[in-house]
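A single protein chain has been omitted from the complex, and every remaining protein chain is retained in its original position.
By written order: A, B and C. Residues from 1 in each chain.
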Amino acid sequence: MTIVDDSTTPGLAEPPTGHGPRRDPAPLLPDPRPVRVLGTDAAAAFDPGLLHELHRQLVLGRRFNQQATTLTRQGRIAVYPASTGQEACQVAAAMVLSSQDWLFPTYRDTLAVVARGVRPIDALTLMRGHAHSGYDPYTHRIAPLATPLATQAAHAVGLAHAARLRAAADPASAEDLVALALVGDGATSEGDFHEALNFAGVLGAPVVFLVQNNGYAISVPLARQSAAPTLAHKAVGYGIVGRLVDGNDVLAVHRVLSEAVAHARAGRGPVLVEAITYRLEAHTNADDASRYRPAGEVDAWRARDPVTLFERHLRDVGLLDDARADAVARAAEELAAHIRAQFDAAPAPDPGSLFEHVYAQPTAQLREQAADLAARLALEADGTDGGAA
Amino acid sequence: MTIVDDSTTPGLAEPPTGHGPRRDPAPLLPDPRPVRVLGTDAAAAFDPGLLHELHRQLVLGRRFNQQATTLTRQGRIAVYPASTGQEACQVAAAMVLSSQDWLFPTYRDTLAVVARGVRPIDALTLMRGHAHSGYDPYTHRIAPLATPLATQAAHAVGLAHAARLRAAADPASAEDLVALALVGDGATSEGDFHEALNFAGVLGAPVVFLVQNNGYAISVPLARQSAAPTLAHKAVGYGIVGRLVDGNDVLAVHRVLSEAVAHARAGRGPVLVEAITYRLEAHTNADDASRYRPAGEVDAWRARDPVTLFERHLRDVGLLDDARADAVARAAEELAAHIRAQFDAAPAPDPGSLFEHVYAQPTAQLREQAADLAARLALEADGTDGGAA
Amino acid sequence: MSATTTRRTTGPTTSGTTMVAALNAALRDAMAADPAVHVLGEDVGSLGGVFRVTDGLSAQFGERRCLDTPLAEAGILGTAIGMAMYGLRPVVEMQFDAFAYPAFEQLVSHVAKMRNRTGGRMGLPITIRVPYGGGVGGVEHHSDSSEAYYAHTPGLHVVTPATVADAYGLLRAAIASDDPVVFLEPKRLYWSTEPDPIAEAGATGAGEVAPIGQAVVRRAGTSATLLTYGPSLPVCLDAARAAEDEGLDLAVVDLRSLVPFDDETVCAAVRATGRAVVVHEASGFGGVGAEIAARVSERCFHHLAAPVLRVTGYDIPYPPPMLEKHHLPSVDRVLDAVARLQWEA
Partner (left out) sequence: MSATTTRRTTGPTTSGTTMVAALNAALRDAMAADPAVHVLGEDVGSLGGVFRVTDGLSAQFGERRCLDTPLAEAGILGTAIGMAMYGLRPVVEMQFDAFAYPAFEQLVSHVAKMRNRTGGRMGLPITIRVPYGGGVGGVEHHSDSSEAYYAHTPGLHVVTPATVADAYGLLRAAIASDDPVVFLEPKRLYWSTEPDPIAEAGATGAGEVAPIGQAVVRRAGTSATLLTYGPSLPVCLDAARAAEDEGLDLAVVDLRSLVPFDDETVCAAVRATGRAVVVHEASGFGGVGAEIAARVSERCFHHLAAPVLRVTGYDIPYPPPMLEKHHLPSVDRVLDAVARLQWEA
């Protein structure tokens, strides 16, 4: 593709260099109609085993969201940003990744973290308040959940780039990994989102960005967040491929993400996927969603509940009967009971841990401060136990 | 435009809301062939008076760049980022604005500042080192030149938005102003660029962003800066109009910017213009451009020198003869002499000024510190004058 | 309007008012008084802010005056700069302390420097409201005490109320100020109503504008002086009450304004007792307490019977909710420091 006029008027010829790759935008632009699979012929291509697994994960995921929300009401979790209504995205994000891949979640993606194998109680640690993170990021290849929006997108790019660097330097240890960065619609407004996508485009890093567009950033609707045709259209500004998908259609999300991951893994560059979905609950248990959205809107989206939509499909194609549904429901109850039991057994955190990991080795200054706290706690303990000094 | 499938499968209907404006991308996307006017029939539409003024400004601008560079060699300007080769953009940017409009320049845009009416010595103050800024921003409606890249883009949006707010609140005092923000190709990578464009798009603010794409950010070529088809393609991600123009064709830049300003002024929203140009000199006098670009490349661009291209056009159409060229050349020499004279007459800055404008009223602490410095300088002066305390 | 005028307004006057309500009233009164005042930030509109400080403002003044922005703090502050350039008085809300960091460059490189850069021609009367500090069970990044970053940046005023009346009075003064003010709101005190009436000289009354740059003695005392601000004031007042049992009469100074710093009030209070403890939540190393201790030591050296001590958060990232009580200055830690003030010497 040429970006300059072919005119050959002397002295007015095309600029000597085009200043860059100047690639063809056409293949980058998303189809503005979100990809759907449910209700189309494409649904038939899915393996029944995968369908059953997706179903199980969706049902368990919904139950997980419910249980975590209940625990906030009991005061056992300080705050929980439920992904209720977004389970199709959560489950698909976890399932399309291979073991060597990395997941970079937002604070709302506890469910994706659990679906990738982290123990529920460990995935909920940040929200419980016992520690800032409850799992080993290297065991599961999941970055810690954290709240500074969009910042994790750059980490995903750096990690994916590093893996390529290592593969080039030492092909024997090469891992064909892909990093999947999750982002909310609101977070796409942050400078960090832009910088991450730009680095990804320039470096050709194997990253997939999944924007879960649930229509709101807390109370702020998308129309106040962006005037873009779709968020997926942002991809073209970074020379990367944009895709738009119905985020409540688990098969569509699975397909689009699988293709995106394959694209990135093959070294064909990053992909930006926008999934249109909806959060059925408030922003967190501390939020009052009635202040900013009409009940009718929620009801309309409840009619497109991703779990219900998928169950209806499975029943339509004869892959779900009452017996299977009951079995999955029982598994979900077991999960919930298991979470409750884990909460009962969880030990209180150790104050000494406050000083241990600020640096690889505590500084003299921190050792002093740790000793101060330890002495204070010993004194308190004496007081409590009625012991005398 | 609809972004969702028309499918009416029960339960699989389109999402209840599209989450935002979801506008048609087609009118936003730039034509990837940069707009040219020179050498085309469109050139005939320009008024001869305007053509002569553009010519005069280009020649004066070139001379200004040369004189400022000479002053750096003489140590009378600490550092000067010349816009040599980019004069078409500089001149057009200043000339398309009306008096009520605002200009938000980068550190390289001294020439645009001068072309809008600031005294050369005042426009050069930052680079001379006497003060951080030499002109009253309100007199000329030009934000101070400053170096933190892309940060001024958000200021332009805020100012343009504020003008609309005031117009809505008090139509009598309404100013139909447009803010023109200048940005370099490198600076488009900054998060601030993204956030500014996004705010502009959402607010529908009357702002025009002009990216002078000179192919380099200091040593970094555009290919390492962005993988976008063109920088103008970034516009679509913000729901704003993108245009691409040959930045060395002063008529093209003038036309595209005029249209963009009119578009913004009419309340039709912001515009992003990418002008493809080239800086013929090093990044600044402190830079060694031979480290990162081949001489041949510079030569090729020299053949497209915006001043020469335009002069050739004017001679072709019979609007420039030797007499006029000589007169303009003399005016340019007068400008240069005038600048040198201003430099000779410029007084040294007053150390007391250091404390005066940190706050609207100096704090007690600053009054103490100012007194300390004053006493110290008085003592020094006594010492120098041989006076005794 | 001068930042130091004291005048009656429609502000909160009932004793049961919370700090959130006082801040809300200050915004409302300021917007009513001056059409140039505009509020902008994330969720400040229909939601009224996550802490409800902007509750009802968009309904009363319209969405133009109280704007829900896109989610981008540098963009918010950069936009506010442009608005201030055009003569408006923007009041920016940063949703939480740690989420003001993306705007750090705009704050340090422009907000703090624009007036100086332009030789006084272009001031930026922006108020940047930052809910700060811990003690509310916030997850990581929701409890930072970031005042030292701002206080070290010339060109900014840095103010933090500790009482309901000051929340109103200082916010009115901040908005009226022709200089940018970083207005730090102690989250921990958001829902507190005014504590038991405090005997104090020069304190702000309900509904009055409080002067920026003046510390206030919240409690006179003769034994030693506690220097504090924001969320640590109640801790110091409690400590002073507890110290009475040990026969110690502690003075408590509420700084209110970190920049400008009120050397006069602080030094007078320290000289009167000869002993001082600085108390704040932020990590101690390089905290504002270091500046206070350094300047008090410098200016009151020969009046000091003991070194100025500091009780602060430890030099660690802010802890998770279950452990934050260990990090925060407590009555016990304050009393321990007081006990170490070399009473025998």
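The rule we apply is simple: a contact is a pair of C-beta atoms (placed from the backbone, for glycine too) under 8 Å apart; a residue touches a chain by one contact, two chains touch by 3 or more.
These figures come from a predicted structure and were not determined experimentally.
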Among A:D31, A:E53, A:D136 or A:D326, which one touches the chain that has been omitted from the display?
A:D136
Touching the left-out chain: which of C:V39, C:A112 or C:V279?
C:A112
Touch with the omitted chain, as defined above, among B:A42, B:A131 or B:A169:
B:A131
Contact footprint on subunit B, counting only the chain that is left out
78-79, 107, 126-132, 146-149, 186-187, 189-192, 217-220, 224-226, 286-288, 291-292, 348-349, 351, 353-355, 358, 365-366, 369, 373, 376-377
Applying the definition given at the start, please give the residues of subunit A touching the unseen chain.
131-133, 136-138, 143-144, 146, 148, 151, 153-163, 165-166, 168-169, 179, 191-192, 194-196, 198-199, 202, 353, 356-360, 363-365
I need the residue numbers on subunit C that touch the omitted chain, in ascending order.
74, 98, 101-102, 104-105, 108-109, 112-113, 116-117, 140-141, 148-149, 151-152, 154-155, 259, 261, 282-283, 285-291, 293-295, 297-299, 301, 304, 306-310, 314-317
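Definition applied: only the chains that are shown with their structure count from here on.
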Per the centroid of Cα atoms for each chain, what is the distance between subunit A and subunit C, given in Å?
36
As a quick test, compute the distance in whole Å between the mean CA positions of subunit A and subunit B.
40
Numbers and ranges of subunit B residues touching at least 2 other chains:
191-192, 194-195, 198, 202
Touching at least 2 other chains, the residues of subunit C are 69-70, 72, 74-75, 102
